[in-house]
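One protein chain is absent from this view; the other protein chains keep their places.
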Amino acid sequence: MARALITCPKTAQRGEIIEIRTLIAHPMETGYRAGPDGAILPRNLIRHLSCRYFDGHDDVEVFSAELFPAVAANPFISFFTTATASGTLRFSWSGDNGFAQTERVTLTVT
Amino acid sequence: MRAAAGALAALWFASAAWAAPDARRSGFDDMTPALQSMQRDDAQNPAMLGVADGAALWQQAPGANRPSCAACHGDASVAMRGVAARYPAFDAASKRPITLGQRINACRASHQHAAPFAPESDALLGLESFVALQSRGLPIAPPADARLQPYRVRGEQLFKRRMGQLDLSCAQCHDERAGQRLGGATIPQAHPTGYPIYRLEWQGLASLQRRLRSCIGGVRAEPYAFDAPELVELELYLTQRAAGMRVDAPAVRP
Partner (left out) sequence: MNGPLDLRGWQRRRLLGATAGIAGAMWLRSAPAAQPDLAAAIAAFAAGAPVRAGRVVLDIAPLVENGNVVPVKVEVQSPMSEADHVKAIALFNERNPQRDVFVFHLSPRAGRATVAARIRLAGSQQLVAVAQMNDGSCWTHTVDVIVTLAACVEP
């Protein structure tokens, strides 16, 4: 399990546009770099981030990202979404070597 | 008349010295605004991933019937407040100064009966950054401990001594030429206010020892081994040199 930090308000007003910032520990090895012995370090990337918003009725993907080797190690991604109703935001990262991680954050909407 | 002028001059000099701004600059001050905001914002600072690791380790018992850090120390924000700001400190058990990282490993061995963490391991850097965070904003406060003095003196000698194939001392760059450029980079004054740092060049957390070793290698001298007495003495001198500057750990540096 990689360390992940999600910064998101815990509460918001209906219709408010909130900023979500995500940070996850991952080397994002490009596959272009040589190690100390000169051999190319194998590519090991997070390829995809998806954010789904489940408000008790709908489960909607509100954001997704395709990542390439040019994304820096320990990827930081920030975006905005509209607070519609109280629910759970589900963040799923996936990538090479079967990397898959999901984090959940609760949002209370008044 | 001359006595009055002399007294006035003395007063002027005294007030000038008293009012003189601190000429010392942290590496933070030398960074671009984009990197400064990366450090300032805990939601963006990549070192906070290490801090989160450290916070988890703080609560984790190394095994059955062995205490976690929390079991003895309790809440780190209380127990560890100010601790990183006063290391390196004199260790009665080993009768010499030790760094914060060495202190953590000593605790692990003697109180937790667990194997020490390897230098620059995620676990050790995580714990160090978690503990250092508890001193963020506090002034660096080297202990007024006479036992440290001979080591500080040796640290200063190491700082001022030329070394390596490039035959350069730390002082030649970081005292005499700080603020000038080496390649495209500004030479910092080299105050260790932010360690462990997230160094962009290394794409990860790093200790002051790693930084010192890489600088020493950079002038093509043989780097001292991790936890060598020379590295501890250098760190002792550097913290004395930075005394009073604010801790900004865990920092981001290029």
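Going in written order, the chains are labelled A and B, and every chain counts its residues from 1.
One rule holds for everything that comes next: a residue touches a chain if its C-beta (ideal position, glycine included) is under 8 Å from a C-beta of that chain, and two chains touch if they have at least 3 such contacts.
Predicted, not measured: the structure shown is a model, and the values here were computed from it.
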Selected from B:P21, B:G63 or B:G183 as touching the chain missing from the view: B:G183
Hidden partner interface residues of subunit A, rising order: 17, 21, 30, 32, 53, 60, 62-73, 75-82, 84
Subunit B residues that touch the omitted chain in the full complex: 31-35, 37-38, 44, 46, 181-185, 200-201, 203, 214-215, 217-218, 220, 254
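The definition used in the following text is that only the chains that are shown with their structure count from here on.
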Touching residues on subunit A, where the partner in the complex is subunit B: 3, 5, 7, 21, 23-25, 27, 72-74, 76
Residue ranges of subunit B touching subunit A (in the complex, touch as defined): 42-44, 46, 48-49, 52-53, 203-204
